[in-house]
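First, the structure itself, so that you have it in front of you.
Removed: one protein chain of the complex. Kept in place: all other protein chains.
For subunit A:
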Amino acid sequence: MDASGLPTERSAAPYLFGLALALILTAVPFGVVYFDFLQNSTTLIVIAFFAVAQILVHLRFFLHIGFDSTPTENLVVMAFAIVLMCIMVGGSLWIMFDLDWRMMVQG
């Protein structure tokens, strides 16, 4: 992503490389769930790892985000959104599951 706001990428290579990586990063977690040969907790870690990896691949090769090419303000907005998501999602999950646990103890 550059500042122009117009399609400037003229090579198919990043897209095809991203596609190949995304296919691998999709096939592994689906395969792990389909064949079900790991403990559930291990499988969840594998799924989470491959999800984060695939999201990074999409950001890099489909949205063309790079620390060198992408305008700083776009990166700052994205970083801010990620911070907000972590606070809101993490905080809500913490509160809700803590509440759930307290209700169990009392009830």
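We take it that contacts are C-beta pairs under 8 Å (C-beta built on N, C-alpha and C of every residue); 3 or more make two chains touch, one makes a residue touch a chain; residues count from 1.
Going forward, contacts and distances are computed from a predicted model.
Think of the chain that is not pictured: of "Cytochrome bo(3) ubiquinol oxidase subunit 3", "Branched-chain amino acid ABC transporter permease", "Electron transfer flavoprotein subunit beta" or "Two component transcriptional regulator, LuxR family", UniProt labels it "Cytochrome bo(3) ubiquinol oxidase subunit 3".
By the touch criterion stated above, the residues of subunit A touching the omitted chain are 1-12, 14-16, 18-19, 22-23, 26, 29-30, 33-34, 36, 40, 43-44, 47-48, 50-51, 54-55, 58-59, 62-63, 71, 73-74, 77-78, 80-81, 84-85, 88-89, 92-93, 96-97.
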